[in-house]
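With one protein chain withheld, the remaining protein chains of the complex are depicted in position.
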Amino acid sequence: MKRKKQLKTFLLMVIALIIAAFFLIPLFWMVSTSFKSDFEAIGGGTNWLPKEFTTDNYIYTLTNASMSAPVIKWMFNSLFVGLVGTTIIVSIDAMAAYGLARLDVPFKKVLLPIFVSTLMIPWVITFLPLYMQFNNLGLLNTYAPLILPYSANAFGVFLLYQFFKSFPKELEEAARIDGANKWQIFTKVVLPSARPLMATLAIFSFMTIYNDFLWPLVATSSPEMRTITTGIAIMQQGSFVSSYGRLMALTTIATIPIIIIFLIGQKQFIKGVTQTGIK
Amino acid sequence: MNEEKKSSFASTLPYERDDKKVSAMNERKKSSFTSFLFVLPYLTMFILFLAIPLFYGIFISLHDWNLISPNRPFVGLANYMEIFNSNSTAHELFFSGLWNTFQFVLYSVPLLVVIGLGLAMLVNSLPEKIRFLFRTAYFIPYSISVSVVAILWLWMLDTNSGLVNQTLIKLGLDSIPWLTKIPFAWVSIVIATLWWTIGFNMIIFINALNEVPEEMYEAADIDGASSWERFLHITLPTIRPVMLFVLITSTIASFNIYGQPYLMTRGGPGDSTEVLLMGIVEQAFELRQLGSASAMAVLMSLIIVGISLIQLKVTNRPEKEAKE
């Protein structure tokens, strides 16, 4: 019986390892190719490690190509719009959700259903008009279109609304008797308990902004305003075409930091998913 | 500054007042005004970046809106009629794009749900100590941006020099035209998509599985249920709402596919992987027909909403019946 169980665990481990290979080999191949000479890289082949280890591709990418492909600036842009966008989303969503759940907001019976119903509206319908709107304001190719449109999404409001709705009234009441005003109750009593959920919302929002492709592609035009996602795509079709050594150096530079951030934040993310009540 | 804000807030609160001369009406107005301030920032964003664009989009779709020309006459439903007129380019662009998008949804969504669940169960059945290692390994690609994903797989699947085909050749097999022939082009796009996003679905399923009460399994064990029966009668019904969530989010995400075919196949071979969003972008920015492109976007949105509603209806029904 025990033997059988051990065998089963062993088999499962083997399967798990094979699947892990599927997920990790492409990343390994990316890093390995980036350290090959451009000629060896483009030659393809199945050399797992570079014949001749070289950092030429990195040097080229960070110096020669830095005019048309300022990859560090792209990373900065992506992180910047991701962080600012996330901060905006989390703060305004929390305020709105609390207001709707607990305060005497006028028309809240109408507002909430309107917000929630827009959850169904696919983003594609607002994409072209947003382009025209930002153009009319002369704000294309600035950070504004890369940050602001995401904050209209009602997902966070809905998520936090449910939480605040079930938040024990007694705690608020106690604070009120102590003489706290609405804002104080919100920031001192309610928000701390919503922190894990807000962290989850933050991660969701960050990933959405960071990973978006089509919108930043049309909303920006100069190389220094690109996000990492759009910048790399344009290099692949432009002067890095078929230069796989350089392309892989570019993608490695773009990928490794975010994987590290991701590994650190992973625990919080997984904890957060439990909190969202998606179950 | 901070203190000032605090006091101004405090003075408007109904329960802190001792001045009884102020009418209750005024109080309520003041209170609801300060409450409204909580909603105001979001409401502003909502109006500016969702409500206005929504109506503006419909407005544009009713005009002959050429990007270069300042002349934009109202044309009523002409842009929509054009899409349904089988001789027009717009018709071809929309329906072939729609069909290709449907195909992708059809191929990817079941896999995203089933394999996501499968991975979750696999990870959960591993010894506790090493679980997190595998969970992390499967989840890492989710953090990578779509252009990196596409370039990576483009290179791995390169017909003549890619790692995959080179390995096949070494093994004495024929190389596969991953990106230039149907069905392989779809296979490649689906593989890249699974590699990229399946980890997210897995995490959600792992959480759901952990929520299934242990007692239910114990009870089943006593009844002598096989693991398949346990899965069918205990696990599945318990995680049904999560399945629904994953199903709907995966469907919507798959409908919005753009980056993978745009970067990997350029819509080819022919236009067999040219998805609807590519068609809309082409109509808007290459043909400069923003009106017609907006009409397509409106129709596409209606379709996505419709399908989400159907999924909700269909998957919710058995649960309701069970309750009744």
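For this structure, a couple of remarks:
Per-chain residue numbering starts at 1, and chain names A and B are given in the order in which the chains are listed.
As a working rule, a contact is a pair of C-beta atoms (placed from the backbone, for glycine too) under 8 Å apart; a residue touches a chain by one contact, two chains touch by 3 or more.
By our rule, contacts and distances are computed from a predicted model.
For the chain of the complex excluded from view, the name given in UniProt is "ABC transporter substrate-binding protein" [choices: "DNA-directed RNA polymerase subunit alpha", "ABC transporter substrate-binding protein", "Probable glycine dehydrogenase (decarboxylating) subunit 2" or "Nitrogen fixation protein NifU"].
The chain that is not drawn here is touched, among residues B:S32, B:T159 or B:Q311, by B:T159.
When the missing chain is restored to the complex, the residue among B:S69, B:T167, B:N210 or B:S227 that touches it is B:S69. Of the candidate positions B:I182, B:A220 or B:V305, contact with the hidden chain is made by B:I182. Remark: the omitted chain is touched by one listed residue; of A:N135, A:T208 or A:Q268 this is A:N135.
Touching residues on chain A toward the chain that is not drawn are 38-39, 42-44, 67-68, 84, 87-88, 91, 135-144, 147-148, 187, 191, 218, 220-225, 234, 237-239, 241-244. Within chain B, the residues in touch with the undisplayed chain are 2, 5, 66-70, 87-89, 92, 158-161, 177-182, 265-266, 268-272, 282, 285-288.
In this section, only the chains that are shown with their structure count from here on.
With each centre defined as the average position of its C-alpha atoms, the distance from chain A to chain B rounds to 14 Å. For chain B in complex with chain A, the touching residues are 5-6, 9-10, 12-13, 15-16, 28, 31-32, 34-36, 38-39, 41-43, 45-46, 48-50, 52-54, 56-57, 59-60, 119, 122-123, 125-127, 130, 134-148, 150-156, 158, 160-163, 166-167, 170, 195, 199, 203-204, 206-208, 210-211, 239, 241-242, 245, 252, 255-256, 258-259, 263, 277, 280-281, 284-285, 290, 293-294, 297-298, 300-301, 304-305, 308-309. Listed in rising order, the residues of chain A touching chain B in the complex are 9, 12-13, 15-16, 19-20, 22-27, 29-30, 33, 42-46, 78, 88, 91-93, 95-96, 98-100, 103-106, 108, 111, 115, 118, 120-130, 132-133, 148-149, 151-154, 157, 176, 179, 181-184, 186, 207, 210-211, 213-214, 218, 228-230, 232-233, 236, 244, 247-248, 251, 254-255, 258-259, 261-263, 266, 269-270, 273-274, 278-279.
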